[in-house]
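All protein chains but one are shown in place.
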């Protein structure tokens, strides 16, 4: 099994697809580089979703988040991008992604993106 | 009285069946095995329900949760299964089961299942 | 003034009966006996109510809760019974009684009863 | 400027009267006397209001709360009275007054009064 | 790049303008002068907004808040003014500004301003 | 096995008598009666001891603490008495008993008794 | 029994005078007047002592602390004075009095006085 | 590499053997069976040690703690046994093992074992 | 009385000069400018001292800390300088000054200076 950073998420079959239930995933070990200064940024990414046909395998999520380690991203942009990727791979009924980033210049930022499947 | 792990829950008559009230049960001592690695997983299972004809006897709930100790289960699947069993034995008006599982690979998972009796 | 345990609550005139307001009472010193084993159980009883014609005098509430000290009661039953007695004496517009009981067998239980005056 | 206890609150012009916004004031240093025993009672008074034509000057609020120091009041009555006075002086669009009083006889009491301007 | 206090906020293009998402910014290092006594006041300013065409660059927000350091402002007025400036520069779909100011005379004040874009 | 309140503690053989180690026992469910008013008092009893020839069986400790439920005791006296009984039954090398009693009249009391075996 | 403020503390016989043990008393409801402005000050007084011939009856301590309600005192002076009075009435082997006073002008003060009986 | 429960700990060479430093390991996922009832017990095991020639590989520690899952042990005995095994495999200069076990019968127990290498 | 920033502290006579006691002062509203960038820095200054002939009047301490508002200082230097000034004005038997400064660049700094009067 791969243990390399990856832009792919591994969707596996939802064991209870007929039920609308919720999965909350907290990933406190997220780091990227600041696109302006090249210096490391740190944050906590939280996913709250109602699975559709798939649930996301946790190890693949870990490798996915790892893939940002050497990339430059703004907080607002990367949180949206992570949400887009999650939607593309998991096709959830509902998704909330929250990125809570550490203090810089005495100020901290949290970005919250919400998605609801169209019916 | 039995003190063996059991897949049965013991429903006893709801002493106030005419009233819609809520019972919250926190069981922080839940452990299973990881179906991939065979290694122990740990979590906290919480039940919040509005009893119908029955309330669930707490000792039987303890023996029921114990029955998972030597079984392999994924978090998403086992939380749904516990909810199904609770619904089958207790026939509640409303049920929420939350399974909050410990950190693995720097990531923690919580699964929340909700049920409302059809009218 | 009596300082004996009592099954009576002392209703006194609500000083602002024309206003719909809320009173929250926390009583963390509640103890009964387990009806199965005869051993002491402990819990916290919370009342949140919107008074109607009466408010409940606090000392009488203390003596009332004391009256359970030597009686055997299940958590679900006693919380409902306390709510019934409070409704009978205070005739509130709204009442919520929450009984939060200590851990037994690794499991803790909270029972929440809600009441709304019929209009 | 006066530094005596006073039953008057000092309303000053709301600098943004056209906007519906919220002001939260926490006053943790409130004390009265118990009307039964004459002994001191202590509590925290919180105001949350949407100002109308006026906002309340904070020093006058401090002197107002001070005015209860040597008076006997029941918790339910004094919380309502403070709300009435605040409404009379500030003419708010919305007001919530919460009085949270310290433990007496193992029991603590909180009184919450809400007011909405009629339209 | 400037590092002087400034009354300008720097709006930059919202990277996901088609999505309604939320940005939370906490700035715990806010200080002004009391307009009555000239003495320093301290507080925490929090912005929660749904960006429209722009997001606000964080460094410019820091310089903007710095610009209040030597000015005299009442809590109610300055919180509204900060909201007005944010609306003018960022044109958000939704904005909440909360100013939580430190205890003075035993009393603390929080001011919360909310704005929704007209449709 | 008995499940009655008892003034006896059950000493069992210390499995590691040759080692000086520490056992901490927290018993948050202690209640007596006030010797003046006859009303219930509540507290938390903590034992920290270095066992000598015996360790104390926990169920017997529970029954022992239960034995105070219907007795009148002052905080200072009962904490010392509990320590004396523990010393008599367990013969520890070191013992600390702490009784932390709930607020009465706005004041809370903690009594701490320490004992060291004479050499 | 008196329920008036009093400058006397009521010493009662120490039930275990032969043992060096500790009593901790927390009194969070202390208020005096500022000697400069006449305005109320608030604080928490904590006593930690090793009793000699006497322990201090808690109700008398409550009435004693009440006696400061209408008096003007500086924090440093009143904490020392309370310690002196406690020593005079209780003749403890050891005493620590801590007065923790609320924020004034953005600054909070705690005064700690320690006493050890001369041998 | 093995992923089976094991009674062996894997000592690896201390990378800084000439320095007296400290390693703290917290293992909150410990479970055994009660030797009396056969029912599961849960606890947290903490190791604090000053390594001698070896440090303990963490995965082997995890497999070692797993080995208690199906065994019956009293709290006092198992904490001492774990300490003995750690000493035997790691030969530390100093070791503290703390086992903090969950509430049973309203009472919780913590066992602390300390070891210092003889010189 | 002055309400201007000042480099003077106002020593007043210690009311209990014969006793070795402790005064703890917490001042959470300290701000200076960074000597490199000119941007504001924020911190909490705590004084813990055993007074000699003088105690420090709190209002003068507030004005003293205010005097740093427009000055550039490094954390290590300013904490030491504040300690020196306090020693010069108060001549304490013992002094500890702690400056806890807010996060900059993901790193926070605390400086602790201790002083003992020579005998």
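We call the chains A, B, C, D, E, F, G, H and I, going by the order they appear; numbering starts again at 1 in every chain.
Everything that follows uses one rule, which is that contacts are C-beta pairs under 8 Å (C-beta built on N, C-alpha and C of every residue); 3 or more make two chains touch, one makes a residue touch a chain.
Since this is a predicted model, take the numbers as computed values, not measurements.
Chemist: Mind listing the subunit H residues that contact the chain we can't see here?
Modeler: 14-16, 19-29, 51, 55, 58-59, 61-62
Chemist: Given the full complex, what residues of subunit I touch the hidden partner chain?
Modeler: Interface with the chain not displayed, on the subunit I side: 74, 76-77, 79-80, 104-114.
Chemist: On subunit A, what residues meet the omitted chain?
Modeler: 3, 28-29, 31, 37-40, 42, 62, 66, 69, 102
The criterion applied here is as follows: only the chains that are shown with their structure count from here on.
Chemist: Among the other chains, which touch subunit B and subunit D together?
Modeler: Both subunit B and subunit D are touched by C, going by the contact rule given at the top.
Chemist: Write down the chain pair with more C-beta contact pairs when A-I is set against A-E.
Modeler: Most contacts of the two pairs: A-E.
Chemist: Counting in whole Å, what is the centre-to-centre distance of subunit C and subunit D, each centre being its mean C-alpha position?
Modeler: Using C-alpha averages as centres, the distance is 28 Å.
Chemist: Counting in whole Å, what is the centre-to-centre distance of subunit A and subunit F, each centre being its mean C-alpha position?
Modeler: Spacing between the chain centres: roughly 52 Å.
Chemist: When you check subunit E against every other chain, which residues touch at least two of them?
Modeler: If we look for residues of subunit E contacting two or more partner chains, we find 28-29, 42, 62, 102, 104, 106.
Chemist: According to the definition of touch, which chains form touching pairs?
Modeler: Between chains, contact exists in these pairs: A-B, A-E, A-I, B-C, B-H, C-D, C-F, C-H, D-E, D-F, D-G, E-G, E-I, F-G, F-H, G-I.
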